[in-house]
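Omission of a single protein chain aside, the complex is shown with its protein chains in their original locations.
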Amino acid sequence: MQGDLLSLLNEQRSGFSLARPFYADPEVFAEDLRAIWQREWIFAASIAEFPKTGSYVTLQLGAYPVVVVRGADGVIRAFHNVCRHRGQRICSKPSGQAAKLVCPYHQWTYDPDGRLLWARDMGTDFDASKHGMKPVHCTQAAGMVFVCLAEEAPDFAAVQAEADRYAAPHGMADLKVAFQSRIVEEGNWKLVLENNRECYHCAGSHPSLCRTFSDDPDLVGADDSLSSPAGAAHVNRCEEAGLPSRYVIAPNDQWRLVRIPFVGEGVSYTMDGAAAAPRLPGMPFANAGSLLFFHYPNTWNHFLSDHVLNFRVLPISATQTEVVTTWLVHKDAVEGRDYDLKRLTEVWLATNDEDRRVVEENQIGVSSPAYEPGPYSAKQESGVIQFVDWYVRAMIAAQAPGGARLAAE
Amino acid sequence: MQGDLLSLLNEQRSGFSLARPFYADPEVFAEDLRAIWQREWIFAASIAEFPKTGSYVTLQLGAYPVVVVRGADGVIRAFHNVCRHRGQRICSKPSGQAAKLVCPYHQWTYDPDGRLLWARDMGTDFDASKHGMKPVHCTQAAGMVFVCLAEEAPDFAAVQAEADRYAAPHGMADLKVAFQSRIVEEGNWKLVLENNRECYHCAGSHPSLCRTFSDDPDLVGADDSLSSPAGAAHVNRCEEAGLPSRYVIAPNDQWRLVRIPFVGEGVSYTMDGAAAAPRLPGMPFANAGSLLFFHYPNTWNHFLSDHVLNFRVLPISATQTEVVTTWLVHKDAVEGRDYDLKRLTEVWLATNDEDRRVVEENQIGVSSPAYEPGPYSAKQESGVIQFVDWYVRAMIAAQAPGGARLAAE
Partner (left out) sequence: MQGDLLSLLNEQRSGFSLARPFYADPEVFAEDLRAIWQREWIFAASIAEFPKTGSYVTLQLGAYPVVVVRGADGVIRAFHNVCRHRGQRICSKPSGQAAKLVCPYHQWTYDPDGRLLWARDMGTDFDASKHGMKPVHCTQAAGMVFVCLAEEAPDFAAVQAEADRYAAPHGMADLKVAFQSRIVEEGNWKLVLENNRECYHCAGSHPSLCRTFSDDPDLVGADDSLSSPAGAAHVNRCEEAGLPSRYVIAPNDQWRLVRIPFVGEGVSYTMDGAAAAPRLPGMPFANAGSLLFFHYPNTWNHFLSDHVLNFRVLPISATQTEVVTTWLVHKDAVEGRDYDLKRLTEVWLATNDEDRRVVEENQIGVSSPAYEPGPYSAKQESGVIQFVDWYVRAMIAAQAPGGARLAAE
């Protein structure tokens, strides 16, 4: 397969959708896991999900169960969520809080920093210090926790510096989770990402999102938003007010930051465009549009003046993908008084479901042997072209000798 | 596998059920798709399902989504149901009607004749004429639409001529769909076909069907119905009245036509044997029995004096098969006044469900390594022997060099 895969990758024509195996073949999917998902930094959870010592979030990364947990020292760490006794998954819930992590099988007890504290009747020869939870790389950017399964994690300094700077006015450390949704889409993860990276489909699919979110490709495509008059005006106004807003993209196209304006008078993703929650203290004005931040392969995000949206994508199989969406508001905002949950969430709950449907129909079509990669619109789908090109380059690089840094096993 | 498969095929003993792999092995199933399903003419829908321009029916043929649609010129055509942009399935419903076929993803718009009419922002270099829907062979016989995925479709002239002649008195162009059922059976498609080709099981399984349908093997088996006195009398009476009725079978046994009598005074598949709908205008009398028409691998049909039944079988996996049944009555008949839906459908809804259960139990048994092909009853199961022999011959032929005409990709 590897040989075949390299041929397939080299035959891939830029500006065209991927060949069928990239969307449907279990062997390509296994290689996606190895070359991308067990190698790159993966967004796991917002820091708002770790309010206390022992706050934890779990995720399933291919066959790897992972737990991210905050220590008594305030440090957020990641571990293989596997007991060192007989391999029980230690934390089974999507998230929770516990002073110690106690294995539900035989109560081996771990400190949130990973050390094994207690194991009953293991005899005098047993060395607890050799049976701590196995660590997984863990870091943060823009108030978001990322993990990496690779033995040696890729350099993350550049994205951290920029993302932290752009997100700073939103005060991520002072936010709380207002709501979280979790859906499974019956489609390959790359179809989910492609769908996100264009707004060619927005007018036809997203009536409520389009009330506030512009589908102008000059704003939301691969290019600098300064190329759009509205985009340039917004960036300039925001930068003058001290909000980092200018389009910035990684040299390898893996991540991008830019602040774009909403349609008309809109200030938030609501049905009427008005705010959904109290203004975040660091934001100079409500009409700040949305700071967009994507990081491949698994997250895109919207930072608004009144709330923040984190999206986490995780592959389940060649044709199944989990999407978790988290709505964050200021920690002092009180539900019912300061914000209404329905009003806060309805636009993106609907949008996610609309996207799920197109992704699922896309999967059925690209699975046909009669499917043939078609041309992307250079005008409307520049972001998709950029994502697909990144994917192909990353996969080709991983096929090189030494290119396959193994995930920690 | 191919080598092994050829051995298995050659070892198959006529008069005995197939070896276990033919019913249970995913690799044999893949070869069934290649050698049979993507090569032969497959029944897709009745012409009654296309009353208007833009009326369409979809079907899933292995990994291929296909759409059959009526053009403004009245011609019914078939296409790969896959958008030429990014591969979206264009029509997602089992059937529907639309003036143009609009892709739900980015609204590329196709004429029902397959031409791409409109694609937004694709730039000046884009040649719409090169991005029409990909055609699939499509033809008709006996008012039934057949499609074929092969590059070169098998000759269909003989069956068309005969089936059209036999079905003519039933006036297929003047019928409408009264009801359609769709079930999934947890069994290999060949078990579904074998079940259909004998009435050895009818007395034990089909109490309501047996009120009107004879299980006399001389009538419903592989042989000419003239060998049965009742069969001969019926054929003669019908032929004298101008109804083509005499047993006719393809030289390769792939299809057969014959008109057989009902039990006693029965004229329709109802609990009391009386008609379920107004007599079709072209039929000289009610007591015309049933014109039976099968075409391998995927359809059997009953043409009665008051209604017509089309059965469509499609394989889903080695152990799953979809069966769609369509009840057709004269287009002027009014439900509630001229026919009662329960009365029209109850016998075959029950019969289908009874057959589903035996097929599913058959699948469990033949999946046992202890299963050993058993002898068919020459008297009761001549039709099964004929089907199995056709299948084995068709599979052997497809293993020959050049025998594997590829499906259009």
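For reference, chains read A and B in written order, and residue numbers begin at 1 within each chain.
Heads up, the rule we're going with is that a contact is a pair of C-beta atoms (placed from the backbone, for glycine too) under 8 Å apart; a residue touches a chain by one contact, two chains touch by 3 or more.
Owing to the predicted nature of the structure, the values given are computational and were not obtained by experimental measurement.
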Residue touching the undisplayed chain, where the options are A:E11, A:D121 or A:D155: A:D121
Touch with the omitted chain, as defined above, among B:G336, B:G374 or B:P401: B:G374
Among A:P26, A:P51 or A:P104, residue touching the chain not depicted: A:P104
Residue touching the undisplayed chain, where the options are B:C210, B:V358 or B:I396: B:V358
Touching residues (missing chain, whole complex) on chain A: 63-65, 80-90, 92, 104-107, 120-123, 126, 131, 134, 407-409
For chain B, residues in touch with the removed chain: 17, 194, 200-201, 204-205, 217, 358, 361-362, 364-380
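FYI, only the chains that are shown with their structure count from here on.
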When chain A is superposed on chain B by its C-alpha atoms, the rotation angle in degrees, nearest 5: 120
Where chain A and chain B are represented by their mean Cα positions, the distance between them in whole Å: 47
